[in-house]
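Only one protein chain is missing; all other protein chains are in place.
== subunit A ==
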Amino acid sequence: MNSIGTACNDLKKEYDTCFNTWFAEHFLKGNSDDSMCAPMLKIYKECVKKAMKERQIDVKEVEKDILGTENERKIPEQQGR
C-alpha cells in the first residue's frame, strides 16, 4: 500500500513492516510498550503531514471528531411529525 506522498512510500513500508510485527507479536500479547517502532513512526508522520499540506488536505478537518459528537449529521426534522 502506498502513501499519499510518493516521497513517503519507503518510510511508510519500513514503518508498516515494523508495526505489523509489533502489533501481532507484542501488543496482542499484552505488551503495550510502543517504543519499538516509534522512531520510524515519527519520521513517517512528518513526511505525511508535509504531503497533506502540499495536497491542501485540511489536517484540522482530518483530526476533527465527527461520530458521537455534535459535528455528527443528525436526522433532519421533518415537517408535520
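Criterion: a residue touches a chain if its C-beta (ideal position, glycine included) is under 8 Å from a C-beta of that chain, and two chains touch if they have at least 3 such contacts; residues count from 1.
Convention: contacts and distances are computed from a predicted model.
Asks: What is the protein name, per UniProt, of the chain that does not appear here: "AP-5 complex subunit sigma-1", "Protein slowmo", "Multifunctional methyltransferase subunit TRM112-like protein" or "FBD-associated F-box protein"?
Replies: "Protein slowmo"
Asks: Could you list which residues of subunit A touch the chain missing from the display?
Replies: Counting over the whole complex, subunit A touches the hidden chain at residues 1-5, 8, 12-13, 15, 17-21, 23-24, 27-28, 30, 32-34, 41, 44-45, 48-49, 51-52, 57-59, 61-67, 72-73, 75-76.
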